[in-house]
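Starting off with a structure, shown below.
Rest of the complex left out; these chains stay put.
First chain written, first letter: the chains are A and B, and each begins at residue 1.
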Amino acid sequence: MDTVYITRRERFNAAHRLWRSDWTEEKNDEVFGKCSNKNWHGHNYNIFVTVKGKPLPDTGFVIDLKLLSDIIKELVVEPLDHRNLNLDVPFLKDVMASTENVAIKVWEQIEGPIREAGGELVKIKLEETENNYVEYFGGKAPF
Amino acid sequence: MDTVYITRRERFNAAHRLWRSDWTEEKNDEVFGKCSNKNWHGHNYNIFVTVKGKPLPDTGFVIDLKLLSDIIKELVVEPLDHRNLNLDVPFLKDVMASTENVAIKVWEQIEGPIREAGGELVKIKLEETENNYVEYFGGKAPF
């Protein structure tokens, strides 16, 4: 009767572009428009990580927020902040750097470590601008 | 394993009132209070439209955000922005202009066009003020 969801936000500022090397410049421009600019553009990303669980009797915590924050900072903010998502990030190598794909790949980075820390990752929300964001539930489709 | 939800926000500023012509002025005032002011009032509305799907292999997109934005702008912002929700909007004719009802009617306008564009509309969030908003999942009740 006491499942609770707790969410931690962290931030990172990164460059990226949407571009396929197997497409012509014309095709890239047609599909991706200004997002394909060869000299990159960038965003202030907000990432919201949600963990599900029952509050522990001793602490009232689903998960220690400091611990959750440390995991996100080490595995997401450190590799992505002030980086180029296309060039600098091993776990995004050969991945089209759409917000959707970045969210999926971030999930893969932190799902295990959060589980080891006693938490169950259930959602990642990745906000690219004030006008668009993606949500990823580990592939599940709750609605 | 890779269902992702993507959300686009658009905005419109509109006038409206809550009023039933089959009720007396006293009854309207009793039920709707200041929201029934005969000379109207208005809001800056935020609409968040969520589409579900799997990122396309070529683009990493669930749906092209430009396309989604264009659909919302044509079918929601154009008819509602700087309009009177009670008087100016064909698809709101004879509808009580509550936030709930506007959300339902907006769903009916964009569900088909989003489907034709290859997306699956799963949620509309309509924010009337910083203190209240409604969410509509096409009638489904995920929680």
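Here is the rule we use: a residue touches a chain if its C-beta (ideal position, glycine included) is under 8 Å from a C-beta of that chain, and two chains touch if they have at least 3 such contacts.
From a predicted model like this one, the values you see are computed outputs, not experimental measurements.
**Q** Note that 2 identical chains are shown, then give how many the whole complex contains.
**A** Across the complete structure, the repeated chain appears 6 times.
Basically, only the chains that are shown with their structure count from here on.
**Q** Could you state the distance in Å from the CA-based centre of subunit A to that of subunit B?
**A** 28
**Q** In their shared complex, at which residues does subunit A touch subunit B?
**A** Per the stated touch rule, the residues are 18, 20, 31-33, 95-101, 103-104, 130-143.
**Q** Show which residues of subunit B lie in contact with subunit A when the two form their complex.
**A** Those residues of subunit B that touch subunit A are 1-10, 50, 52, 55, 58-62, 65-66, 122-123, 137, 140, 142.
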